[in-house]
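Attaching a single structure in structure tokens format; questions to follow.
For this depiction, one protein chain was excluded, whereas all remaining protein chains were kept in their positions.
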Amino acid sequence: MSDPTGPDVAARLEALEGRLRELEDEREILRLITGYGPLVDGGAADDVAALWTDDGIYDVDEVYLDGSAAIRQMVESSAHQGWISGGCAHFLGPARVTLDGNDAVAVCHSLMVVNTDEGFRVRRATAHHWQLRRTPAGWRTTVRTSRVLDGRPESPALLRAGARGERA
Amino acid sequence: MSDPTGPDVAARLEALEGRLRELEDEREILRLITGYGPLVDGGAADDVAALWTDDGIYDVDEVYLDGSAAIRQMVESSAHQGWISGGCAHFLGPARVTLDGNDAVAVCHSLMVVNTDEGFRVRRATAHHWQLRRTPAGWRTTVRTSRVLDGRPESPALLRAGARGERA
Partner (left out) sequence: MSDPTGPDVAARLEALEGRLRELEDEREILRLITGYGPLVDGGAADDVAALWTDDGIYDVDEVYLDGSAAIRQMVESSAHQGWISGGCAHFLGPARVTLDGNDAVAVCHSLMVVNTDEGFRVRRATAHHWQLRRTPAGWRTTVRTSRVLDGRPESPALLRAGARGERA
């Protein structure tokens, strides 16, 4: 009589575990990215900084921050606190994630929407390219490169590279 | 000769089932949240109401609705129907979900974009904090608390709490 579980139970379990791990990796990365906007608009400086590795890079047009301590200071700065107290949404779109073992690339758009005397306005539309790495503490951003979509060629190039899972 | 399936098949199956259930829970919650905008802009009053528990709370700045019947009436109201017939998008961002057994918290931004004589305008940017519960009929919203991002301190506080998986 044949074994009802089949000879391949171990292989099937391993395959399931591997596929599930990929889905969980992607969920964790999406959780990181979907946290950015609420945390930065919430002024949660430590939480924002913790989305990056200690030596992670935050590179947005004229602002280049090297390390999570500098990112924390940016959130705590009077400039950033002024956005919050005036009314502001860093509204990120749903990311496309490309996993490659312990590394990942993701891409999304964002709109920075601010409250003004004439109502809410889109202050900028931005292309975001994320590089992420699995660390002992979980997935973290190693480099986020963001460029305003004002026609400069870098911005569409970031979107293309990010959508294809290529580095910036 | 050792058993190729190992002694731990039952434990591995149980672990897989538990991890999969978490991913499915999160998918169902995201499906609920991603349904809100299309259903409310589609005027699907019953479908919108069914995203909440019967005694669920819909709390948006000046509007406080207690129970899904009141939510249904809001969608059917001439005020809401006026938004639809004028042209309107309740555009919600991708949510960050924190599961805790049969409860969950989620957070996202939204933009309400309306069609005007001068083209489309962002009428408001809003912080949304969702509390959800697993019911026999599936996940439902128990309390959704939404505040405009115009500088009032409640709104960043909702984003922080939501991103951290804390109640409002």
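Some notes on this structure:
Every chain is named by a letter (A and B) in the order it is written, and numbering of its residues begins at 1.
In this section, contacts are C-beta pairs under 8 Å (C-beta built on N, C-alpha and C of every residue); 3 or more make two chains touch, one makes a residue touch a chain.
Remember, predicted model here, so these are calculated numbers, not experimental data.
The hidden chain makes contact, of the residues A:Gly86, A:Gly119, A:Gly138 or A:Pro156, with A:Pro156. Remark: the omitted chain is touched by one listed residue; of A:Leu32, A:Val75 or A:Ala95 this is A:Ala95. Contact between chain B and the absent chain runs through residues 5, 7, 9-10, 13, 16-17, 20, 23-24, 27, 30-31, 34-35, 37-39, 41-44, 47, 84-89, 91-95, 111, 113, 115, 119-122. The set of chain A residues touching the chain not shown comprises 4-6, 9, 12-13, 16, 19-20, 23, 26, 93-97, 107-109, 111, 121-125, 127, 148-152, 155-160, 162-164.
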